[in-house]
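Only a single protein chain was left out; the remaining protein chains are all shown in position.
Per-chain residue numbering starts at 1, and chain names A and B are given in the order in which the chains are listed.
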Amino acid sequence: MALLDVRDLKTHFFTREGVVHAVDGVSFSVDRGRTLGIVGESGCGKSVTALSIMGLIPKPPAKIVAGEVVFDGRDLTKLGERQLESVRGREIAMIFQDPMTSLNPTLTIGTQITETIKRHFDLSNERARKRAVELLEEVRIPNAASRLDDYPHRYSGGMRQRVMIAIALSCNPMLLIADEPTTALDVTVQAQVLDLLDELRESHDMAMILITHDMGVVAETADEVIVMYAGQVVEQAPVLELFDHPEHPYTEALLGALPQIEGERIREARLTAIPGRPPDLVSPPPACRFAPRCPHAGGDSCTETMPELRELRSGHWVRSAHPTSERAGRPVGASA
Amino acid sequence: MSGSLLAYVVRRLVWTIPVVLLVIFLTFVLMRQIEGNPFRTSERAVPESIQRNLERKYGLNDPWYVQYAMYTKGVLTFDLGPSLVLRQRTVNEIVKEHFPRSLELGGLAFLFAAVFGIPLGILAALRPNSWLDYGAMFFSNVGFAVPSFLIATLFIYYFVVQWDVGFPTSGWTNWESKVLPVVALGLAPAAYFARLVRGTMLETAQQDYIRTAQAKGLRRRRIVGLHVLRNSLIPVVTAAGPLLGYLITGSFVIEEIFAIPGIGRYYVTAVTARDYSVVMGLTVLLSVIVILANLVVDILYAVLDPRTREARA
Partner (left out) sequence: MRFKRTWLWVAVLTVGLSLFAFGCGGGDDDEGDDGGGGAAAEQVITVNWGTEPPSLDPGLASDTTSAAIIFNIMDPLITLDDELNAVENAAESWEVSEDGKTVTLTLRDDLEWTTGDPVTAEDYEWSWKRTVSPELGADYAYQFFGIVGAAEYNECDPAKGDCEALREEMGVEAVDERTLRITLTSAQPWFIQQLAHTSFIAVHRPTVEQFGENWTEPANIVTNGPFKLDTWEHNSRIDLVKWEDWRNADEVSLTRVNGRMITDGTTAVQAYEAGEIDVNLDVPPEEIARLKDTEDYQQYPYLGTYYYGLNVKNITDPLQRRAMAMAIDRRTIIDNITQADEVPATGFTPAGMPGFDSINPASEFLPESGDIEAAKELMSQVQNPKTEINLLLNDAPGHREIAVAVQANWQELGLKVNIRQQEWAQFLEAIGPPPGNDIDAFRLGWIADWPDAMNFLELWTSDSGNNSTNFANEEYDQLVEEARATPDEAERYELYAQMEAIMFGENAEMPLIPIYFYTATHLERPSIQETFNINPTSQIDLRPVEVRE
C-alpha cells in the first residue's frame, strides 16, 4: 500500500472575484522510501497541493471541496485540527522555499528545534537539546553545540535551510515535503542541499515529495515525476521515462526550456520560453487548459472537452489529446 | 544583560545631560521671549517700587546670562527655586507634592490601556472580520477620535450626576475617585493599543515562520502565544514611548476637569502666569522623564528583538 495516496483532490479558493480552482482533481501516490517530484510553473497549484496535504491552506478563503488524502491508512481531509496538529511535524514534515523568512527571528535556533521535539515527544529539555545538536551535526552545521543558542540572523541562507531540514527530521517523519527547497539558494549551495536531502531521506527511510519548477532538480533526485499545469496533473511517469519520452506538449516545452549544458549545439541553443500565460483559474471552461499555448492544439478534442488522464504506457499517464507518440511524423524527443 | 547592552545603556544615560541642558536653555529663552509680567496678576498695574522689590527678591533684575547660570547651577544641585506666583512655596515642594499624583494617574491610565487594549486587540486579531472584531474596532475608533475632555465630562455627567454609580465628580482621594479619570485618560491609548496589536498580529500571522510553526505541528496556543505575540509586541513596545509622552502632557486636561491636584494643572497655569521657575522646573523634569521613558523602551526593544543587539556592538 502506498504511504500517501491523493485521490482527486480539489482545493478551491472562495474569493470576492470568484472561485479559484487552484487544485482541480489531482491524484498521485507516494510509496515508502521513494521520492516524488512535482514540477510545474508558478501558479500551477503544486504548493497548494502540498499545503492541502498538510491541511495548512488558509481556511477562510480556501477549502478542500473534494477528494481524499489517505496517509498511512487515514484520510487526512476528515481529521480535525487537533488531530492534524499531531500529524504535522511528527509524521509528515515540510520545508519551505525561503529560508530567510521561514525561521522566527526572535527565537534561538535551539528553541525552534527543541520545541518541535518536545511537542511530539516527552523529553526533558536537556535531552531535547542533545537531540538538537545531533540533528544539526547531521545537516552538517559546523560547531553545532555552540551555535545552538544563536539567533537565525547569524546563519546564512544555506545554513538556515539546513536548519529547516534538521527541524523537519527531528521527529523522524515518514514523509517529507520539500516545497522549492533550493530555489532561493545560491547555485553552488543548491547542489549541496539537494545531496543532503537525498542522503538523509535514505538514512531516515523517508518518502519525499519534492516540489520545484526546475527540471534539472527533478532529474537529480526524483524517482517519479508528475507535471502539473493549471491545477491539474498533465503527465506522470518515472523520471527517466519522462525525460527520455515526454508525451505532453507542456512537458516537451519545459524540457525545451532547459539550458543544455551537455551536447553539441550548446552555443547555438537558446532558452526557449514558453509563449503565453497560464489560464485564469476562476471558473475555468471544460476544455484543455493548455490549448491556448499548445502548438499542437486543434479540434474539438482540445477546445470543447477536457482530455482525460490516460495511461499511455505502463506507469506513464498523460492528459492530452495530442501526446507526442500519437502525433504523426514527429520525432520522439525534446526541442520544438 | 550582555556587556554591549550595558555599554549602550550607560552611553545613552550620559547623553541625557547635554540634552537636558539644551532643554533648559531653550525653555529659558522662550519664556523670556513671550513677555508678560509674572507679578501682574490682575488689571491692577503694579506700582514701580513693588515691581522693583519683587524683581530684586527673585533675581530678575540680573542680566539674563547671570540668571541663566544661577538657574542651571540650581538644577544641577536639584534646587529648582521658589515659585514666583505661589510666593510661599518652592518648586521642589510643589513637585514633590503634586508630581506623584500625576505619575500615578499616568501610570494607572497606561496600565488600563495595556490591560484593556492589548487583549482586545488580540481577541480581534484571533477572529478577524467577526462581530467581535468589528465591535472592537468600532470602540477603538470612538475612543481614539473623541477628545478626552469630552469623554471626561460625559463620564461625570452620566456616571455621577445622572446615575449616581458611586463615584465622586472630582478629586483624587479614595479608589472610587480614581476610576473615572484613569479611564478617561486611558481610553484613547487603549484604543490605540487595540488597533496596533490587532494590526501587528494579523500581519505577523501572515509571516512565513508562522507557517513553519504550523507545519511543525505546534499547538495553536503556543503559536499565537509565543511566535505571533512575541513578534507583535515589538511595535507595541515602540509605541509605548510616545504614548507615555501623551499621558504626561494629556493629563493636564483630565486633571483640570477632575480637579486632581497633579503637576499638569500647574504646568499650564504657570506658563499663563509667567511663573518662570515653575515652568523651567517642570520642563526639566518632564524632559528627563521622556528621555528615560524612551531609554527604557529602547532597552525593552533590544531585549525583545535580538537583531537590534548586534547593531550596538
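Just so we're on the same page, a residue touches a chain if its C-beta (ideal position, glycine included) is under 8 Å from a C-beta of that chain, and two chains touch if they have at least 3 such contacts.
Every value quoted in this text rests on a predicted model; they were computed, and no experiment measured them.
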Visible partners of the omitted chain are B
In the complete assembly, which of B:Leu5, B:Leu21 or B:Leu86 touches the absent chain?
B:Leu86
Among B:Leu54, B:Val146 or B:Ile289, which one is in touch with the chain left out?
B:Leu54
Full-complex touch with the removed chain, picking from B:Val75, B:Leu218 or B:Ala273, is B:Ala273
Which of B:Ile151, B:Ala191, B:Ile257 or B:Ala293 sits in contact with the chain that's absent?
B:Ile257
Residues of chain B in contact with the chain that isn't shown?
34-37, 39-50, 52-54, 56-58, 85-89, 94, 97-98, 119-120, 122-123, 126-127, 153, 156-157, 160-161, 164-174, 176, 179, 220-221, 224, 256-259, 261, 265-266, 272-274
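Assume only the chains that are shown with their structure count from here on.
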Whole-Å gap separating chain A and chain B, where each centre is the average of the chain's CA atoms:
54
If you look only at chain B, which of its residues touch chain A in the complex?
207-209, 211-220, 222, 226-227, 230-231, 234, 304-307, 310
Spell out the part of chain A that touches chain B in their complex, as residue ranges.
54, 56, 81, 85-90, 93-94, 96, 98, 101-107, 115-116, 119-120, 151, 153, 164, 167
